[in-house]
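Inspection log for the structure reproduced underneath, given as structure tokens.
The complex appears here minus one protein chain, its other protein chains still in place.
In order of appearance the chains are A and B, and numbering begins at 1 in each one.
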Amino acid sequence: MTMHPTVLSLRGATKRFGGLVAVNALDFDVHENQVLGLIGPNGSGKSTTLNLISGALPATDGEIVLRDRDITRLPPQAIARLGVARTFQLVRLLPSMSVLENVMAGAVFGHRRRWGRAAETHARKMLDRVGMGRKLHLGIGQLTYIDTKRVELARALAGEPRVLLLDEWLAGLNPTELEEGVALIRSLRDDGRTIVLVEHVMDAIRSLCDTCVVMAQGTKIAEGTPEAVLSDREVIRAYLGDDDA
Amino acid sequence: MTDGGGMDIIITGLVLGGTYALIAMGLNLQYGMARIMNLANGEVLVVGAFVAFWLYTAGQVSPLLTLFVVAPLAFALNWLIYRFMLLPLVRRAKSQGQLEVDSILVTFGLSFVGVGLMLAFFGGDYFSYSYLARPVRIMGETYGLNRIVAFLGAVVIGGLLYLWLERTRPGRAMRAIAVDPKSARLVGIDVPRMSALAFALGGTITAMGGALLSTYLTLDASTGVLFTLKALVIVIMGGVGDLRGTIVAALLLGLLETFVAAWIDPGLTLAAAYLLFVLILLFRPQGLFGRKA
């Protein structure tokens, strides 16, 4: 895996809320064109880790580096411009805008910025990419659940980020939707996107991830290929038992 | 008042700050606990002062006795305002942000209604009266007895409020809604009722502070906004929902204001408040003792 250069690395990343340590001295690297899965039981600090990377929460300690650039203390808008885009655990779309305008938000203000016709063309392309090419002018209220997720994904893609953060993007989908969703993420992977995903769906993790980082109580307890990590008895018994649904 | 020395400014400042602390505690109950940013708070203060002035000049009633008249009146008035003007906003608000905007607008409108009513009933003149205007010596300097009495009154009322919040069941329930209204509801606290109570109690405290201030400050119908602003700055500085922080911040403002008045110009009553506010905004927006979110 050393042939893929490192895009993002966390060194000793720590987040404390008062006395509670949500993320404890976390280290890992994300390599270009790779999909890294962050897994672990509920409350193990996965989403908090994504929030540290995207700047939604300031880190208490440690270092987060994006391609030689220290982004630990930067606000989310600066991190987004440097090339990190994300989706949210609970889908967040812009309710007063159409599907197309939602995605244009990413195209106009993201890592690679466009304006006017160029932004619109690019947003249409992204919507095509996620299978929403025919629903450009719908309002947000008219969308099905998976379609809202697709729009949010398209918005994140529209800025052409270096790293894409997906926070339980597959959660809440029914079996048919889940199949479509996994196929979509896999196709992004095949495009050579660099992705960090927080996920509970084990089949998806097996088929999508190049590397997995397992967290428990804020600490990394294992790292490796999905096969290696998921067959680790200790990991399964101690941390994934009930979650492996 | 002072001739620019040291100790007397400090004592005068602390005495003024003590009364500010009481007023700001009232506002903090309304903002920290009832979640209403009340821009009409200063008008309630002036009403309290007016009642004290009126009872003293008409019937020689001591302002200390007036407190017992002001308190139930202010409680009823503020409870009615919450129940009929603010609760509908709480119910229609889709988010905390929306409630904030709506309550700011409504209480801003109310402040003008309050000023208008006072102008209609009492006119636009400054009012003051002479109560306990005798010198009293403390550590070699003389102070107006009325200031000292007002300060002691504020300490007693503030102390009682503090004990009530710390030691009694309804007091603790009220602090719980300040910390987390959702969980408070889960443990069986009637949040709307407690919010109404907090708002009414806050208004009561502020009005009593007004009655105390009237013994030594000259006020008029439209000075309320200055006190609203100072109380808001104190609450932000001390930390929303934090009574101890409020007291420290109020004493600081009282001191700084007295220094500005003594050394620069008595007309610059807002300069100290703005100076503190800018410092807070730049360095500690979470309040003096607040933790960074």
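Throughout what follows, a residue touches a chain if its C-beta (ideal position, glycine included) is under 8 Å from a C-beta of that chain, and two chains touch if they have at least 3 such contacts.
Convention: contacts and distances are computed from a predicted model.
**Student:** Going by UniProt, what is the name of the one chain that was not included in the view, given "Amino acid/amide ABC transporter membrane protein 2, HAAT family", "Heme exporter protein B", "Putrescine transport system permease protein" or "Mono/diheme cytochrome c family protein"?
**Tutor:** Matching "Amino acid/amide ABC transporter membrane protein 2, HAAT family", "Heme exporter protein B", "Putrescine transport system permease protein" or "Mono/diheme cytochrome c family protein" to the record, the invisible chain is "Amino acid/amide ABC transporter membrane protein 2, HAAT family".
**Student:** Just to confirm, in the complete assembly, which displayed chains does the hidden chain contact?
**Tutor:** A, B
**Student:** Check each of B:7, B:65, B:80 or B:117 against the chain that is not shown and name the one that touches it.
**Tutor:** B:117
**Student:** For a quick check of understanding: of A:67, A:81, A:186 or A:206, which residue touches the chain that isn't displayed?
**Tutor:** A:81
**Student:** Against the chain that's been left off, what residues of chain B make contact? List them.
**Tutor:** Against the missing chain, chain B presents residues 37, 39, 85, 88, 97, 100-102, 104-106, 108-117, 119-120, 225-226, 228-229, 232-233, 236, 264-265, 267-271, 273-274, 277-278, 281-282, 285.
**Student:** Could you please point out the chain A residues that touch the chain left off the display?
**Tutor:** Residues in contact with the chain left out: 54-56, 75-78, 80-81, 85-86, 88, 92-97, 101, 104-106, 108-111, 113, 115-116, 155, 159.
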